[in-house]
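What follows is part of the complex, with its chains left where they were.
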Amino acid sequence: MRTIELLSPAAAAAGNTVPLAKGVASLDGLDVVFLGLPHQASMALAPRLVGQVGCVVDLSAAYRLRDASLYPRWYGFEHDQPELLAAAVYGLPERHREALAGARLVATPGCYVTAATLALAPLLDAGLLHRRGLIVDAASGVSGAGRAPKPDTTFCAVDEDFTAYGLLDHRHTPEIEQNLDAQILFTPHLAPMNRGILATCYARPADGAELSTASLLATLRDAYAGEPFVVVIDGSPSTKATLGSNAVHVTARYDSRTGTVIAIAALDNLTKGASGGALQSANIALGLDETLGLPLVGVAP
Amino acid sequence: MRTIELLSPAAAAAGNTVPLAKGVASLDGLDVVFLGLPHQASMALAPRLVGQVGCVVDLSAAYRLRDASLYPRWYGFEHDQPELLAAAVYGLPERHREALAGARLVATPGCYVTAATLALAPLLDAGLLHRRGLIVDAASGVSGAGRAPKPDTTFCAVDEDFTAYGLLDHRHTPEIEQNLDAQILFTPHLAPMNRGILATCYARPADGAELSTASLLATLRDAYAGEPFVVVIDGSPSTKATLGSNAVHVTARYDSRTGTVIAIAALDNLTKGASGGALQSANIALGLDETLGLPLVGVAP
């Protein structure tokens, strides 16, 4: 497999598409191209690459939302590629493994979205949860905010601080809702750590559902039997236990006192939550072993 | 004002009540005694002190719960002092300032409880929120776990980690429910920082309530007008903004899309969440200026 690193981050940040345009031809025939670009830069480039290379794996949000009409509201731009949106395969193997085989364009999910989706989807699939009023309360390490220095992400701003952000309107909201076919309120928080996402999700039982912690855990275990990277645990997931690995740890509880389901997922936002997940999807798209290059065991402490 | 530090932490930890018993006489006539002891050590000592000293301010949970029957379930011991429970004044000045004046026994609230109560109480008082199905999702710095070294609180265990604990059964649950006269599911998390609590609370509107973010903020501002330590903010509260001070920062949002109220409070768990709150209550009990010795401005960064 040849690899070419075509685009400097600086060029991408400057929105400078001339070198991209010039360079695209040199990518012809590659097995796979990963795009780590601003949303609109991906959207400008992907149509030229799809079909020219074996598989385009996009890490932006440009091809994540099925419904093009959501882009203006949540991302502030019009999406004018309905065919490519429809053709893109959502890069969450635990949900779309079959479609990923041979995919030409993969949309890698958002980091929070992967955590929330893997915590809740099997419980919704099994008809256990009410589809309205779900809450995803999550915390992320600072690397989720990108590399560029900003006032909010200096060491002195973040260290010893815990705070919510993006109240009511974080862009991962519609993506979680799309994955779960449910109504979600999503509240992200910034935690003083480099990596890691913990999503603590709350839901009410579906009408008539008889729930227990044991049945919730059994449902998760059934759903993820055979999954190489999802680990259902009895204890409480810890972001650190997944640091540097492609693993996701999930658990669930039923609180009979208040009639509430809690489902929790932990992952590393830079591996399973981004590039690790992208690689997992690419492996599948290319017919390789799905776990190639993806550790299950990370770094501790 | 005389001060005497009578009890070594080691003696208290060992549950060694002999020196306590011997030493109590030496406390007679003091204006105020602060008890920073295990719950049952406080319960053994307080009855001997109340009446002998001007005011006993207890920082344990021994006198926090009005309903003695809750102690076996949530704390694992029987409470056999119903009169003292009834006589104790709950040390949250924003809710019980009048009763605190001249109080002989003050029960300082739990750190999480103070945050959740101050975020939600005015909205419940105003009849804006449904009293069932409330969720308090909170994160705390490590000092909330006490000073004793434990496997879960070593630097290498905590740093770069974010995790939930006490799922479904944290002891602050009944205390929050008591304060709010509402049903609460409480999920605490441990964040890699020394100090600080952020409580992110979710509720549904009361039947028929017409809500907006503006009306929620106005309700909070009305309730806390004149409060020296509660600051209602439009932005998102940050634990670090309260570090080392006795301040509480609160805000609220109404998400009309999902019909959910979010109320958030940030405080320093060691000041307003514990000893600062205890001092504020003591100031009131003793007829002193409520803000004596309590900074509104903390340490940054």
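Letters A and B name the chains as they come in the text, with residue numbers starting at 1 for each one.
Here is the rule we go by: a contact is a pair of C-beta atoms (placed from the backbone, for glycine too) under 8 Å apart; a residue touches a chain by one contact, two chains touch by 3 or more.
From a predicted model like this one, the values you see are computed outputs, not experimental measurements.
In this structure file the homo-oligomer totals 4 copies of one chain sequence, with 2 depicted.
Assume only the chains that are shown with their structure count from here on.
Chain contact summary for the complex, chain B toward chain A: residues 132-133, 135, 137, 139, 141, 156-157, 159-165, 167-168, 183-185, 187, 189, 191-196, 198, 200, 202, 204, 236-240, 243, 253, 255, 257-260, 262, 264, 266, 301.
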